[in-house]
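Only a single protein chain was left out; the remaining protein chains are all shown in position.
Right after this comes chain A.
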């Protein structure tokens, strides 16, 4: 009962923020509403007692990605920043609707095929130790290879960013 009430509050919050995110013409506002969507999703993870994923969601998406977006937005032209450009066109709307529909189909297919809707999942907090060993273990159902791959990938991204951003001294 309490779970359902909390879920409804979070769901309404997420949907309203998501709509506002795409409907607003000011780009910094869009980033802010996206932050709310991400926080709402983190709330759902907490509702499911999946605290590690919730914390990662807040740390990586709400704290990290939103800040990266905000910094990237600073590079956008001034007219777009102040919402002077009208950017909602019929073509964009159609593409957006199509993407949303495709997403809906994919998600519902996964839900129905895997039978998540009928499956009873034990509502227990996964101990941190288990997550930690699974992340850097090399056995079955353990993820050291993707973990290392992603870290190397991120390192490459950082170095690439530095190379792009660095101004060479005029010789």
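General observations
The criterion applied here is as follows: a residue touches a chain if its C-beta (ideal position, glycine included) is under 8 Å from a C-beta of that chain, and two chains touch if they have at least 3 such contacts; residues count from 1.
Here is the rule we go by: contacts and distances are computed from a predicted model.
The complex includes a chain that is not drawn, and of the options "BMP family ABC transporter substrate-binding protein", "Glycosyltransferase", "NADH-quinone oxidoreductase subunit H" or "Zn-ribbon domain-containing OB-fold protein" the UniProt name matching it is "NADH-quinone oxidoreductase subunit H". Contact with the undisplayed chain is limited, among A:67, A:99, A:112 or A:135, to A:67. Contact with the chain that does not appear here is found for just one residue of A:2, A:75, A:145 or A:163, A:2. Across A:55, A:76, A:109 or A:152, the single residue that touches the chain missing here is A:55.
Within chain A, the residues in touch with the undisplayed chain are 1-2, 26, 28-29, 32, 35, 39, 51-52, 54-56, 58-59, 62-64, 66-67, 70-71, 74, 125, 127-128.
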